[in-house]
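Read the structure below first, then the notes.
With one protein chain removed, the remaining protein chains of the complex are shown where they sit.
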Amino acid sequence: MSVLTPEQVSPTATDGGKRDVWWMTWFFPAWYGVFGVIICLLTRVTPPPRPDVTAAGKVAFFAQHHLTIQIGFTVLLVLLGGAAMTNGLVAYQMKRMSVGSAFAYGYLGGMSVGAIPGFLLVTVCFLTAAFRPDRNPELTSLLYDLGMLSYNGSLGCFSVAYLVLAIAILYDRNEIFPKWFAYISIWQIVTEVIATQMFVFGSGPFAWNGSIAFWLAVVVFSVWLGALIVLLRRAAAAEPVDAPALD
Amino acid sequence: MTQTDPATQLESTTLPGDINMWVMVLGDMVIFAGYFVIFMIYRSMNRQEFLHAQQHLNIAIGVTNTVILLTSSWVVALAVQAVRAGEFEKSTRLVLAGGVGGIAFMVLKGYEWASKIAAGHTNSETFYSFYYVITGVHLLHVLIGLIVLGVLVRELRNPAKRRPWMAETGATYWHMVDLLWVIIFALFYVMR
Amino acid sequence: MDLQSRAITWVWGLLVLITIGTGWLAPAAHTNHLAQASAPITVLVLGLALIKSRLIIRYFMEVRRAPRWLRLTTDGWLAALFGAVLVSYLI
Partner (left out) sequence: MQVLEQAEELPAAGNLKAQWVSLWTGPVVGVVLLAAALAFPGFWPPMSPTWSAGQVAAFYADHTAWIRAGQVTFNLCGIMILPFFTVIVVQMKRMKGQSHVFAYCYLTALVSGATIFALSNIFFLVAAFRPERNPELVQLLNDLAWIVFIAPVGMVVSQFVLLALAIYFDDRTDPVFPRWVGHFSLIIAAAMVPAAAAAVFQTGPLAWDGIWSFWVRNGAYVAFVVVMFFVLRNTLRRQAIDEGVIAA
């Protein structure tokens, strides 16, 4: 049982919530903000470059964005752990639900495995491609495809995390997250199912830059993520300061 | 039906089912609208190709499946009325019948897919790539709907858990599956 | 059968009737000749699909007795979707 000394209660404690949880809750949007800048503005993987270009075109892509890819992805290598921290926060809130730990551990497992193909591989592939601009164009092309397909096409790890999140919310009686968030997590699974098609199509609506497989999915993900940021803040505020620490 | 309809004015307005489910349903409708519009844009770029591909669809199966889903939806709507009237035995039977309709739909759809693939209409044709993905996502929704109906049956069988809003919530989802199919039927099978 | 159930059943009958009727218009229903694009048929089909969709929303989903915001939202969705489909077809 936690024994709180006065100095440990933050000035904002009147709003409810624990100080360390608040730290992580603020870190969550901050990290995704930096991540967004890296992937959209610096490394140009979102919106994704075209799949239907020749090896020479891919080499030209790396030549054109050489410096920003190196800056952006090197920073991401340092900040990579932020993905784990944000997912750990969600797992923490899931552990507070009335449904026990199984779903929280499922989320934690799915997401920590997913961080490797989902974030790390594209980072490493693009940096390796930028590392030697004089590499055989066929190999640069391989790194481009490998990076983009692992980044956009890591499906199962995230699907299982969304699934256990949805089930946990639906069964939960502690009202940590509202029920509608469970349903919109199911949309995420649907978009992941559609994303399977990017392994088949080199162009068109189902390619990795396609209107359905990418653009619609990214809108749905943004809605989901935005909702999660708001709901994590609400969940943090609703947690009693004197609640016993999680076991 | 307009707002001046006497039937609507007599009864106070109530949200059928759970607001959380409505968030899901409305969002899903918006996402599917996105799929439909993108499909139409690709169609307008290759009208002839799409029209000829459409001609290879099996309209008999299409109509049958539409009637099956409409009937299933109707039965579930009647089940909600039965729950409100306190006839739980009847409503359980009706929901189960609705579920049977969903299963029949999936079986027919599976047969349709198999025969299309056997006939060489794979996703290398743009129309069929849309056809498989959109009907596949819809099929996933049917599957989720069957789970929803299953949960509903469990609740209806438990005297402590028989709540009309629960039935309305499940029915709302199931009707959305029906609604989306009706539009898929029009866009993929019927329009020229 | 009570009033509500009777209305639902009438709607169901109408929906099935429209479905079978439109099925007869489909390109695949006439395999002896190559299908021709037809704006009148398409507009008719889309109009019937709009009616069907609204019947499902209003009667099956019971939106006709729902709060105003939901009635407006679903009608707005129908208008936006069918408007966009029609425009992309006619352009």
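Quick notes on this structure:
Letters A, B and C mark the chains as written, and numbering starts fresh at 1 in each.
Heads up, the rule we're going with is that a contact is a pair of C-beta atoms (placed from the backbone, for glycine too) under 8 Å apart; a residue touches a chain by one contact, two chains touch by 3 or more.
Values in this document were obtained by computation on a predicted structure and should not be read as measured data.
The chain not shown here is in contact, across the full complex, with A. Across A:Thr123, A:Asn152, A:Ser185 or A:Ser211, the single residue that touches the chain missing here is A:Thr123. For the chain left out of this panel, the touching residue among A:Phe73, A:Tyr144, A:Trp208 or A:Trp224 is A:Phe73. For subunit A, the residues touching the absent chain in the complete assembly are 2-5, 8, 18-21, 23-24, 70, 73-85, 87-89, 91-92, 95, 104, 108-109, 111-113, 115-116, 120, 123-125, 127-128, 130-132, 135-136, 139, 142-143, 239, 243, 245-247.
Note that only the chains that are shown with their structure count from here on.
Chain centre most remote from that of subunit B: A (centre = mean of CA atoms). Centroid to centroid, with C-alpha atoms defining each point, subunit A and subunit C lie 39 Å apart.
Mean C-alpha positions place subunit A and subunit B at a centre distance of 31 Å. Work out the mean CA point of subunit B and of subunit C, and you get 13 Å between them. Interface of subunit C with subunit B (complex): residues 2-5, 8-9, 11-12, 15-16, 19-20, 22-23, 25-31, 34-38, 41-42, 45-46, 48-49, 52-53, 56-68, 70-71, 73-74, 77, 80-81, 84-85, 88-89, 91. Across the interface of their complex, subunit B is touched by residues 178-180, 182-184, 186-187, 190, 193-194, 197, 200-201, 204-206, 211-212, 216, 219-220, 223 of subunit A.
Against subunit C, in their complex, subunit B makes its touches with residues 1, 3, 5, 7-8, 11, 13-16, 22, 26, 29-30, 33, 36-37, 40-41, 43-44, 47-48, 51-52, 54-59, 62-63, 66-67, 70-71, 73-74, 76-78, 80-81, 85, 168, 171-172, 175-176, 178-179, 182-183, 185-187, 189-192.
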